[in-house]
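Notes for the one structure printed next.
Coming up: subunit A.
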Amino acid sequence: MSDEQHPDILPEERSIFETPGWIRFMWFFVPGTGLFFALMNIVLAVLHKTHPHFGWLFDKNPVFYGIVGFVSFSFIVLVGQHLRKIVMRPEDYYDGPEATMPRINTDDEVRMRSISLGETDE
Partner candidate 1 sequence: MIPFLPAETNPAIILMVAGVLMVFFGPRGRGIIGVIAVALGFLQMYSLGVGPMGDAQMYGITEVAGYEFIPLRLDKLSVVFATIFHIAALVNVIYGWQGATKVEASMGIVYAGSAIGGALAGDLLTLFVFWEIAAISSVFIIWAGGGHAAFKAGMRYLVIQVMSGLLLLAGIALHLVRGGSSEFGAFKLVGEAGVDPVAALILFAFGIKACFPILHTWLQDSYPKASGVGAVMLSAFTTKLAIYALARGFAGTDILIPIGATMTVFPVFFALIENDLRKVLAYSLNNQLGFMVCAIGIGTPLAINGAAAHAFVHITYKALLFMGMGAVLLRTGTTKATDLGGLHKSMPWTTAFTIVGAMSISAFPLFSGFVAKSMITLAAAEEHMLLAWLVLLFASAGVLEHSGIKIPYFAFFAHDRFAPSLRNGAPRPKEAPLSMLIAMGLAAFLCLLVGFYPPVLYGLLPYETDYHAYTLEHVATQMQLLMFAIFAFMLLVRFKLYPPEVRSVNLDVDWFWRVPGRKALMAAVQMTADVWHAIWAALRDITGQVLSGIGAVHRPGGLLARYWTVGYTALTTAAVLAVALLLAFLS
Partner candidate 2 sequence: MLLDDLPVLPVILPLVAAPVCLLLPNNRLAGSFATLVAWIALVLSAMLLHTVAVVGPVEYALGGWASPLGIIYRVDLAGAIVMTLVALMASVTFPYAIESAREEIVPSQTSAFFAMFLIVFAGLMGVVATGDAFNVFVFLEISSLSTYTLVAMGAKRDRRALTAAFTYLVLGTIGATFFVIGLGLLYQVTGTLNMIDLHDRLAGVDNKVVRAGYAFILTGLGLKLAMFPLHRWLPAAYTYAPSPVTAFLASTSTKVAIYAMLRFLFTVFGFNFGFIDVAFTFFLILGLIGMFYASLIAIFREDVKMILAYSSVAQIGYMLLGISFATVDGVAAALVHVVNHAVMKTTLFLAVGAVFYALGSHRLSAYRGLGKRMPVTTAVFLIGGLSLIGVPLTGGFISKWVLVAAAFNSVLAVPSLVIVLMIVASSLLAVAYIGRIAWTMLLEEPVGRQPKPVPMMMVVPMVLMAALTIYLGIDAATLVSLCRQAAETLLSTGLGFGGTS
C-alpha cells in the first residue's frame, strides 16, 4: 500500500508492499476500480435500477458518489490540516513534567513488561 520509497532503509528490508511494482499496481488498481464502479452505476442508472431520493444534483447523478468521495476526502485533508494552526500545542502542554511521571511497578506490570519483550509468550 505504501506508495513512497523510503529513503533510508535497504532494499532487502522492504516488503512486497514497498516495492515499486506494488506501488505501480496500486496506481492503476485504485482509480481503475473506482471507474469500474462508476461505470456500473451509470449502467444501473440507465437501466433504471437505481432508487435515487434526491435530484440530479445529487444521487440521481450516477457519478455523484465518486465525486463526493474525492472532494470530501480532499477537503478534509486540505482544509483540516489548517486546524493545527489553532489547536496544536507541545506534547507536555497539559501535564507538564508530571506527564512523564514513572509508571507503577506492580507484579502485573512486571509481567506485562516481560510480555512486551516477548519473553513469556504462551
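Inclusion criterion for the candidates: all candidates are chains of the complex that A comes from, given by their letters.
In the analysis below, a residue touches a chain if its C-beta (ideal position, glycine included) is under 8 Å from a C-beta of that chain, and two chains touch if they have at least 3 such contacts; residues count from 1.
In this text, all values refer to a predicted model and were calculated from it rather than measured experimentally.
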| query | Which touches subunit A in this complex, 1 or 2? | reply | 1
| said: Touching residues of subunit A toward candidate 1 in the complex: what are they? | reply: 1-4, 6, 8-10, 13-15, 17-18, 26-27, 30-31, 33-34, 37-38, 40-41, 44, 49-51, 53-54, 58-59, 63, 65-70, 72-74, 76-81, 83-84, 86-91, 93-95, 98-104, 106, 108-109, 111-112, 115-116, 118, 120-122
